[in-house]
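Yeah, one chain of the complex is gone here, protein chain that is, but the others are all in their spots.
So, subunit A:
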Amino acid sequence: LPSGLSQWFPALEVLDVSGTGLAELGAELLALPRLHTLLAKNNRLGGPGSLPKGLGQAPLGRSLRVLNLSGNRFAEVPPALLGLRGLQSLSLGGNRLHGIPPDIQELRSLEFLYLGGNFITSIPPELANLPSLSYLVLCDNKIQSIPPQLAQLHSLRSLSLHNNLLTYLPREILNLVHLEELSLRGNPLVVRFVRDLTYNPPSLQELAGRTIKTRNVPYAPSDLPENLVRYLSLASNCPNPKCGGVYFDSCVRQIKFVDFCGKYRLPLMHYLCSPECSSPCSSASQSSTSQSESDSEDEASVAARRMQKVLLG
């Protein structure tokens, strides 16, 4: 960037240096107090020093709303940009990212995050701490699983996951009330019922905790060490409606299929408190293939109402 930039154009609001072959964006950026949109796609950015230090502390840290760095050579999300507290839209599509840093949660104002076309293998649960995120694109990556915490993204309207390595989704995904678009094609989603293979029996602490919860054994904070009081507060309810039990760390992972409007069958991962809780309808048909037919009707209808556009096909 030319060194006189901020003197010639102090009121600059939009800067587009896409396709110019730039290998670094220098400190000239820091002196532009009104810049809200910076487009630098299809360049040679990605090495150390691609972005100037002190980005977050500069006026830019508060003014920048849109940053497009797609089509560059970033192998990691540049830490310098995590200080852009006012950033609403970030694109790093078509780079060489292998992961997403947990500190992504510092971009408190982020609404639009495009990370398609990278080499990302997993998603940090901290991504769920972005309260305004409404559009999340993770297509064309190497993602194998979605952390259930993503269900906390209450503002999420569109989630793009196509062309990854997903075999199932966490059941919590049904909690995304505003989700209208979900793309899942090009994933090796399991299509047949899968019985869980690993189940670690509960520890004595867990068994004691379960008993206290299910029998409503009264206790006061003064009765127990603080760590056990906390532990007891973390009990999860078994989703099996016939069970009413709780579990802490030891649970059965099971894939159940949820129908959307009778059209699509999504494999969702359920956590149940014991192998005996395998299915609410386990008293009915027992054969492993027809098990997938007896899905929870309630879950399906709720999900169908919420997800209006599941782009699976």
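Assume a contact is a pair of C-beta atoms (placed from the backbone, for glycine too) under 8 Å apart; a residue touches a chain by one contact, two chains touch by 3 or more; residues count from 1.
Everything below uses one rule, namely that contacts and distances are computed from a predicted model.
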Assuming one chain is omitted from the figure, identify its UniProt name from "BZIP domain-containing protein", "Cysteine dioxygenase", "DNA helicase" or "Metal tolerance protein 1-like".
"Cysteine dioxygenase"
Residue of A:1, A:137 or A:238 in touch with the missing chain, whole complex considered:
A:137
Per the definition of touch given earlier, which of A:55, A:133, A:189 or A:238 contacts the omitted chain?
A:189
Residue of A:46, A:78, A:94 or A:170 touching the missing chain in the full complex
A:94
Name, in rising order, the residues on subunit A that touch the hidden chain in the full complex.
41-42, 70-71, 91, 93-94, 112, 114, 116-117, 135, 137, 139-140, 157-158, 160, 162, 180-181, 183, 185, 189, 191, 261, 263-265, 309, 311-313
